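For this depiction, one protein chain was excluded, whereas all remaining protein chains were kept in their positions.
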Amino acid sequence: MTTLAERRAIGEPLSRRDGPQKVTGTAPFAYEYRFDNPLYLFPVQSEVARGRVTRIDPSAAGALPGVVAVLSHENAPRLADTSDQELAVLQARDVSFRGQYVAAVLAETLETARYAASLVRVSYDEMPHDVELRADRGDLYAPEHVNPVNPTDTEEGDFDRAFSSATVKLDETYTTPMEHHNPMEPHTTIALWGAGDLTLYESTQGPYAVRETLARVLGIDPDRVRIIAPYVGGGFGSKTLHANTILAALAAVAVEGSPVKFALTRQQMFSGVGYRTPTVQRIRLSAGQDGHLTATSHDVVEQTAKIKEFAENAAVPTRTMYATQNRRTTHRLAALDVPVPTWMRAPGEAPGMFALESAMDEMAIKCGLDPVEFRIRNEPELDAETGLPYSSRNLVACLLEGARRFGWAGRDPRPRARQEGRWLVGTGVASSTFPVVRFPGSVARISYAGGGRYVVEMAAVDIGTGTWTALSQIAADALAVDVADIDLRIGDTTQPEATIEGGSSGITSWGTAIFEAARVFRDRHGDRPAEGARAEAAAAGNPEAGNYAMHAFGACFAQARVDADTGEVRIPQMAGVFAAGKIINPKTARSQIIGGMTWGLSMALHEESLVDARFGHVMNHDFAGYHVPANADIGQFDIAWIDEEDHHVNPMGSKGIGEIGIVGSSAAIANAVFHATGIRVRDLPITPAKLLR
Amino acid sequence: MKPFRFDRAGDISGAVATLAREPAGEFLAGGTNLVDLMKLGVMEPDVLVDVRRLTSGEIEDLPDGGLRIGAAVTNSELAADRRVRSRYPVLSQALLAGASGQLRNLATTGGNLLQRTRCVYFYDTTTPCNKREPGTGCSALEGCNKDHAILGASPHCVATQPSDMAVAMTALDAVVVVRGPGGERRIPAAELHRLPGDEPQRDTTLEHAELIIAVELPPLAFSSNSRYRKVRERASYAFALVSVAAALQVRDGAVHDVRIALGGVAHKPWRARKAEDALRGRPAAEESFRAAAEAELAAAVPLRENSYKVPLAGNIITRTLLDLTGAP
Partner (left out) sequence: MEISLKADGKEHRIAVDPRTTLLDALREHLGIYGAKKGCDHGQCGACTILLDGKRVNSCLALAVAHDGAEIITAEGLAADGELHAMQRSFIEHDAFQCGYCTPGQIVSAVGMLAEAEAGWPSHVTRDVSAEETRLTDDEIRERMSGNLCRCGAYANIVSAVREAAEGGAFR
């Protein structure tokens, strides 16, 4: 495997190269391209959760001046492939969830399109709907696998025997609510169809993935589809292909020649662009007197949509975290009349580790052990799930360094023992983990532009992750030039193919391709190339994948202050120490971590999508009702990296860090709240109501 | 948003006369709630009469020592006014807790009083709501009601009035001055907002085309010893779970006089008169405060998801009064 002899750019805390454009508001997001005479699209959403459309009356809408078309299943262009029911938009009468697109208006102004949509009359043959997730449902089933391709159930040893005969044991259920991604930029498309070519300005995490699927669904040649996404206002897993993009493309086909602009309202973000399933997680742990775990089980119940399955892998991290002889993990799904769930920042890890790390805290207390010590005592030698050694695992170093920085030594473990004025004060810790994900298939193209400058092209994306800067640094070191000599071009399918930004895989996957392309370029053209010299190479899969278990690890610490009268929770301090291999850019990496830990705080204290089962949709569908932290909720972060060299993961030695911040941080907070108050909240979010005495 | 005619009236009389002729018209000041509701189709006026520059944007001293606040004074200007900050700190605090800086710079005194409930069913035109469409039912009664009323509700509506400023004004016995087709009226703040009864579609006692032109704060000897406490699910930029506006006067260790109003608990700011009556003459200590709070909250009728509001209200009434005694 190629490694860098000399690193000059990698490891530098460079400011973002896209900074000047972003701070002036001139970096164009998907909506921000000017066209002459665009048409505006506004959808009509179903008001039943299950049933069939019996009649659509577009007459009042169509009569408004400036309305160009009212689309529905009656007149929308036909899709070539409707096998993916989530994407089969306006093709049939069936309604599978409340909020599904059943019609759409195209008009000359934004205001007209929106008002006209409210005038479209839709009649339904409504059927009884089922939207309630409960662990005692009789129709729970085991999916064939859980996200992305993990086994649904695993078993080692004999859990039942070991658990029943244990001296110290825990059997508790933890729940996490439905959550919605809510990137600040809503899902947005400008679509233009003309002369057989389809161009989309799209807010997406994967331009090539969109191109490929859209082409298949529409029945056109992918070479005639261009996706443009140089700047994306957040994704967090939701900006993959959903019905909104198909709707925009269909509309563009219907009005050939006119650009169609479609940006979701914030309210529309709660029905149809994915969400994290609620989870019900039963954790059982048993240990000997010495604090060594003897048995572990993690049983997860979640929901999916009837029209398309997504199985969140919440119990998967439990398969690798701690040493035990007897372990069982299971996942069961309820298929409901709901929108399709999807990846949401650390799918599986985020809710699963909230449960496991809360349980570990409870177990440490039962064993009379310090929570940091308890985890160290149960550190495994090998990855139990695969039987493989870890390519690198420094969880213990993270826990110890974090404990040192956070001032953990001498902590009085008694709950509700510390009060300052009206504030009950406590501290908590939790482990973090995230797998190293590397998708093969990205291609990087490098060409020499003269004057010392190299153009590096690939259809990668920057969704806030720092791609514009990090890939420039990798390219600079791979070519042994300065970052200023790199002209990076990303976010357009006219560039070579790149895998999606997801699974914290971006830098790993794309960086590897750049590395390969640089090696081929130097082999072919040397270090005094002619102008126009170019080379292209694809990133292969990791040849070491079968030899090692590859994960990043970390430890999160939190201080919680709880108002004794009101139950209001404040988290003034958080610390995180991570072992994630080589850090390409410490400045942007720190931002990813504090962003992830802010998500963990949000998960612990604020987020909850409230579904009214009588109607079937999320009632708190805006930022006033769905809370994410405001600036005043967030305190100080102390973030540190363990110096970790791992030559097995990729040529840069880096592990993905976009998601590990959210993993464990919610449990660290829940554990800190318990320490402060003596109240163990096992059902997120931890709201004041749950802490009132 | 339904199309509407935009009317730039020249003066207050003209504005009132215009609206009197337009049964489906509304006054527009800052627009921070009205435009919000219009985008969702919750309110669909066919005429907007712009009054933002018609009413007074000044805060004047009154001869009796009180203040007269023009309806067009923005929430930020009111909160930042030095007289309000020193004489009626509860009002400044209520405004500062009420919304973001951006909203406070546009929202006006008059508009703030008239803002409508944030009940999720009121806001969603696809769900039944008696306030929005009388006779369709109250979805919150058996639905998502963690934010809803524990006092003064009816089977027709359990919504709460979200204005923090109004809670402080109710505690201070403010008087709302309105001008309508029938002339000028003075309405005690406590009588501006209604309980829902069987007409939840009526938030206030205002008649159509009555325009708020000012709010007067009477002098109150002890109003400088006042405070606003707002409890919410995040540290800022959120509506109250429960809030309290209180002013306290202690003499020789006993409560000489007190004002208490609650937010987040009812269809109107809730003047806690039972608690006030229970407190006058009692020792200014935790026991009395808690007993008074209990007396007020005895009538509370919790819904399935909001029973936490009862102990929460009791706790913050007690704590806020304790803080006002100067106790550590």
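Miscellaneous remarks
Going in written order, the chains are labelled A and B, and every chain counts its residues from 1.
Everything below uses one rule, namely that contacts are C-beta pairs under 8 Å (C-beta built on N, C-alpha and C of every residue); 3 or more make two chains touch, one makes a residue touch a chain.
These numbers come from a predicted model, not from an experiment.
Considering B:Ala79, B:Ala140, B:Ala246 or B:Leu303, the position touching the chain not shown turns out to be B:Ala79 (whole complex). Checked against the full complex, the one of A:Asp84, A:Glu111, A:Asp487 or A:Glu544 touching the unshown chain is A:Glu111. Contact with the omitted chain, checked across A:His187, A:Arg327 or A:Arg590, is made by A:Arg590.
Subunit B meets the missing chain through residues 1, 3-6, 28, 30-32, 35-36, 38-39, 48, 50, 52, 76, 79-80, 85-86, 89, 92-93, 96-97, 99-103, 105-106, 224, 235-237. Interface with the hidden chain, as seen from subunit A, comprises residues 15-16, 18-29, 31-32, 34, 109-111, 115, 182-186, 231-234, 236, 263, 265-266, 462-466, 587-588, 590-592, 594-599, 602, 622-624, 628-632, 634-637.
Here is the rule we go by: only the chains that are shown with their structure count from here on.
Each chain gets a centre from the mean of its Cα atoms; for subunit A and subunit B, those two points are 40 Å apart. For subunit B in complex with subunit A, the residues that touch the partner chain are 1-3, 40-41, 118, 120-121, 123-124, 126-127, 139, 142-144, 146, 231-239, 241, 308, 311-312, 315-316, 318-319. Within the complex formed with subunit B, the residues of subunit A that make contact are 47, 111, 114-115, 118, 267, 422, 565-568, 570, 605-606, 610, 612, 614-615, 619-622, 624-625, 627, 629-633, 687-689, 692-693.
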